[in-house]
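Every protein chain except one is present and positioned as in the full complex.
Our next item is chain A:
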Amino acid sequence: MEIIADFHLHSKYARATSKQSTLENIYKWCKIKGINVVGTGDFTHPLWFEEINSKLEPAEHGLYKLKNIYSKEIEEKLPVSVKNNSVRFILTTEISNIYSKYSKTRRMHNLIIFPDIDSVSKFNLKLSKIGNLKSDGRPILGLDSKILLKIVKETNNKALLIPAHIWTPWFSMFGSKSGFDTINEAFEELTPEICAIETGLSSDPFMNWRLSALDKIAIISNSDSHSVQKLGREANIFDCGLSYDDLLSAIKTNDQRLVGTIEFFPQEGMYHLDGHRKCSVRLTPAQTKSYNNICPKCHKDLVIGVLNRVDQLADRPENFVPKSHKSVEFLIPLLEILSEIYNVKNSVKVIADYEFLYTKFGSELSILKNLSISELEKCGHTKLAHAIEKMRKREVFIEPGYDGVYGVVRVFSPGESTATAGQLSLKL
């Protein structure tokens, strides 16, 4: 069966996360989005873990579901079109490892997935000695990532550690300001235990394919969302049985059961290009090179973005595509598309339309991925149909992100959008 899975997200107990990120809301939005397996996030946080314990119950092996008393109320309020989408939870957390290795400070984020609550208890107990788990859903530990991996594996051999958003400059395995040049440097003899990496918003599989070192490793994508509306903006598509073991073995073998990923346009990520936010300087890797990595405005070191960093570590040319590879679908969140069409952000109108669309056609991901263009046109949503068609063909206009500034992706060029708005406006 097809399973869409988003492993990496944060709860209301994580820093800078919406108070709305409760288990109930995550559940509700997964139904609307069409996500079948979702990470709990933050299981290291004692209060969140308590909630996980009291509100979830075991479902298929290694997966959990929201107890009936909580899910019923949510389902009652959802339209038939999405209400029956199956949603399962999987136990996940993210850890921020800050340590020194080979005489350099390293800051690395790691995504961790566990198969059962018992093991999570044991794991949390071990970590509570190493650092403070109480003040942030994503705890900071002065712990070598390799030792963390060792603790993970000792606690439960089926648990996974996946280096998170591996290219972001400040907190990642390959980050220009924080990481290593190879997986082996980070994990040494435990490298074989690393069977997957997370692309992060600023990179896509195409960029990762340029490193032959990653050939045998599963490339996965997650939303890393700090608010429930952003769930599934990146995700994974599996074709396997619904259980922890099935998902685990799909990732480990990286075989056809891991079908592919749903991607953000990487330029939209906030560390795609190089530059300086404060100086409003945005540079391509080639430009950066011509400036010797120095900001032309303030003359300090530039923040090297993901594209450049990939270029540094890659052993294959740009535009390299392996003979056989996973599917890659670039999507723009439906709310963003609607906002562009109406030229407003999150207005009542946009949200009403959004609700109307999933009520009529089913989950957001199914609309973006599968709904036929003619069907949309037939129902009078001509402009939206046009937008989705362009998105699927990757015919979009992009202002890339840099140094913490999100990029902007538009389906229509500025001229196109104003010229056509009058005639083809959406009638809903």
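Everything below uses one rule, namely that a residue touches a chain if its C-beta (ideal position, glycine included) is under 8 Å from a C-beta of that chain, and two chains touch if they have at least 3 such contacts; residues count from 1.
Methods note: contacts and distances are computed from a predicted model.
S.K.: Consult the UniProt record of the chain that does not appear here and report its protein name from "Acyl-CoA dehydrogenase", "Nucleoside ABC transporter membrane protein", "ATP-binding cassette domain-containing protein" or "DNA 3'-5' helicase".
M.R.: Hidden chain identified via UniProt as "DNA 3'-5' helicase".
S.K.: Of A:Asp118, A:Glu154 or A:Glu375, which one is in contact with the hidden chain?
M.R.: A:Asp118
S.K.: With the missing chain put back, one of A:Trp170, A:Tyr342 or A:Phe397 would touch it. Which one?
M.R.: Residue touching the chain left out of view: A:Trp170.
S.K.: Taking the entire complex into account, which one of A:Pro58, A:Gly142 or A:Gly380 touches the absent chain?
M.R.: Spelled out, the listed residue whose C-beta touches the missing chain is A:Gly142.
S.K.: For the chain left out of this view, which of A:Ser128, A:Thr284 or A:Thr359 touches it?
M.R.: Hidden-chain contact among the options goes to A:Ser128.
S.K.: Could you list which residues of chain A touch the chain missing from the display?
M.R.: Per the touch rule, chain A residues meeting the hidden chain are 15-16, 46, 49-50, 53, 96, 98-100, 103-105, 107, 117-118, 121, 124-125, 128-132, 134-136, 139-143, 170-171, 177-178, 277, 300-301, 303, 403-404.
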